[in-house]
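Every protein chain except one is present and positioned as in the full complex.
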Amino acid sequence: MTQYFSSQSGVTIVQDMADIIIANRNYLSEIDGAIGDGDHGINMAKGFSICKEKIAGQEMTLDKALDQLSDTLMEGIGGSMGPLYGSLFFGWAEGIKGKEKITAQDFARMLQKGLDELREISDAQQGDKCLMDALIPAVETFSHAVTQGKTFQKALEEMKKAAESGRDSTKDMVAKIGRASRLGERSRGVLDAGAASCCLLLGQLAESIDRQLHL
Amino acid sequence: MTQYFSSQSGVTIVQDMADIIIANRNYLSEIDGAIGDGDHGINMAKGFSICKEKIAGQEMTLDKALDQLSDTLMEGIGGSMGPLYGSLFFGWAEGIKGKEKITAQDFARMLQKGLDELREISDAQQGDKCLMDALIPAVETFSHAVTQGKTFQKALEEMKKAAESGRDSTKDMVAKIGRASRLGERSRGVLDAGAASCCLLLGQLAESIDRQLHL
Amino acid sequence: MKRIVNDPDRLVEDGIEGYLAAYPQFYEKTENPRTLKRPQAPVKGKVGVVTGGGSGHEPAFLGYVGEGLLDAVAIGEVFSSPTAGAFLDAIKAAESGAGVVCLYGNYAGDNMNVKMAIKKAKAANIAVKTVMANDDVASAPKTEREKRRGVAGEILMWKVGGAAAAMGYDLDGVAQISQKAIDMCRSIGVGLSACTIPAVGKPNFTIADGKMEIGIGHHGEPGVDITDWKPAHETAKIMLEHVVEDKPFERGEEVVVLVSGLGSTPVIELYVYYAEIAKLLKEKGIIVHKCYVGNYFTSLDMMGVTLTIMGLDEELKKMVDYPVNSLALVQK
Partner (left out) sequence: MKRIVNDPDRLVEDGIEGYLAAYPQFYEKTENPRTLKRPQAPVKGKVGVVTGGGSGHEPAFLGYVGEGLLDAVAIGEVFSSPTAGAFLDAIKAAESGAGVVCLYGNYAGDNMNVKMAIKKAKAANIAVKTVMANDDVASAPKTEREKRRGVAGEILMWKVGGAAAAMGYDLDGVAQISQKAIDMCRSIGVGLSACTIPAVGKPNFTIADGKMEIGIGHHGEPGVDITDWKPAHETAKIMLEHVVEDKPFERGEEVVVLVSGLGSTPVIELYVYYAEIAKLLKEKGIIVHKCYVGNYFTSLDMMGVTLTIMGLDEELKKMVDYPVNSLALVQK
């Protein structure tokens, strides 16, 4: 097992991400339906499908593939999710631009750059009941694990867990952002759709990279 | 007891007719609601109220008062009921025009002239589930009674009964005219609103004249 | 109560007040509170063009009062014919000596009230001609066209009659071309949900969930078929077939297409629908000279759409293209 993976596997990794979103189209819409307008899975699946088709059969580095994903979401989804996930993936791409081999340190930078870009267009905080609640703990946990000298694989595993408990933490929150915030107390008791999709994406990313590390 | 009544009592008689319609506003709308659009009582009460106000405190012969009622309905209601009842009352007024004392023979002519006028604008037949089902038997019964030499009072009583059983006969009919005809078989089982209002009017008329005959 | 009304029994009175307050450039009172005319009427030397009908179809009928269109309108209760007096006063308001055409729709109440109004107008020495719209193909078989209801084709009849009058046609001429316009028109409607008369407070019929009613009338009159819901392209095809076969409209023929929502159907859906109609007409080689897509003739808050097609000759084309300036229709 290596401590880096090749950026050449970009198409595979991004297609894995697309597949997990497409597979969860209805699940995500259902969550959004409880306190939102029920379109989260629809919008996300529409964007990721378009991207998957675009990159199919190509050879691309991960930064190129993420750039493609970012562009597609921004151009194919619109709404709020286009800019939000578009910025996140644009940041990820920036964080590993030009790298042929991606180490845990590189990956930590990638995650951090993604969060930075996202914060450029969103003021949302942890606790607002949104995708930040899955994303921020995941980014922090991964960095922390790397600083502590844990293996890439172990750090990914911890990141995935952090995203999951971050997602679960949204259940008891009152939404402070987005459409659900209109419901006040009534928004408590169900998961946040954006946190759920973000958790799916981070979990799939961890698995896909783990597979690369085992090659 | 006399065998005629004075045409001078026009305002009283027409006001009685107005009162019976106004008192049955909701009843008539409810019947219409079952297989029509529920506005029959509303439209009728609106027109009769306007007329009642107009003639209040005046001295009018019955033909004049009926003319006023006819005009008000035609001018105040519109729709189908304006012309239908407007024509009926116009015919009634024509039938007794200029008479100072109204005998049973005069009254029979009045009823007949009303039906003639109504037929000028409506092709509806007995059996169509409409106001004709109350009106036609009433007109025929009154004439028949008079021909047989019965008293004015007795003829009125029989007219009233005929109108009532005519109204009741509409219950088992399938509507062939008006809005209810769209329901086909589903229109069976309830009274017709127009027959109900017509029956109320004829019944009230009989009572009001009977009172005059006793003066 | 989901409605913006004061006393629902006074909906029409209150609405008329709003029209007068909002658009004095289009509407002026007459002595009859149920008759409005345009400020310019009667226009000297011009044949007067009037109509009338029940309320609840807005912008019809009032919206079509204006230059190159209607001179006066008689206004009824919701879904109820105006009185004979209102029709008569509309005729009087439009009469400048050249006579008046009354262009109305084929409904029992309207027929009776117009008939009575005409009698009185003639007694008052006004020359009047009537043309009765009967464009709704679903309301009676072709062999009984005289029984058919008038629906959104009335707008095109007014457009043509109004233009002819503005162009100086005489009374017979205006009546004839209005008659030609409606003879060239065929319409059909589809309903997806019922409407509610505010004074009644509940729908006066129902369309079951998942169903649609083909051939429904403008007051919820029964259609020719209650089917399962169909996508726009199938709905468009069914409706177009009814309309095209009835006349029939032929390959190479030029037409006007009018698509109207029935009230609650979002406007974007009318465009989804029109896209299908345009495609189908192209396939049939029928040429759209002009189209109108919008809420032109509604049925309170009914969901659904109506399709009207009018065949054109050179004369009708000139009338359709003639400028108008009204609340509901402006053409330069």
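Each chain gets a letter, A, B and C, in the order it is written, and its residues are counted from 1.
Definition applied: a residue touches a chain if its C-beta (ideal position, glycine included) is under 8 Å from a C-beta of that chain, and two chains touch if they have at least 3 such contacts.
Here the structure is a predicted model, which means the values were calculated and not measured.
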item: Chains in view touching the one left out; value: A, C
item: Contact partner of the left-out chain, one of A:Gly82, A:Gly114 or A:Pro137; value: A:Gly82
item: Residues of chain A (touch criterion as defined above) contacting the omitted chain; value: 33, 36-39, 42-43, 46, 74-80, 82-84, 121, 178-179, 182
item: Those residues of chain C which, in the complete complex, touch the missing chain; value: 1-7, 11-12, 14-19, 21-23, 55-56, 58-59, 192-193, 198, 209-210, 229, 231-233, 235, 263-276, 278-279, 291, 293-295, 298, 300-301, 303-305, 325, 330, 332
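Basically, only the chains that are shown with their structure count from here on.
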item: Arrangement of touching chains [line / ring / star / complete / other]; value: other
item: Leading chain pair when contacts are tallied as C-beta pairs; value: B-C
item: Computed distance of Cα centres, chain C from chain B, in Å; value: 34
item: Geometric centre distance via CA averages, chain C-chain A, whole Å; value: 56
item: Touching two or more other chains - residues of chain C; value: none
item: Multi-chain contact sites of chain A, meaning residues that touch two or more partners; value: none
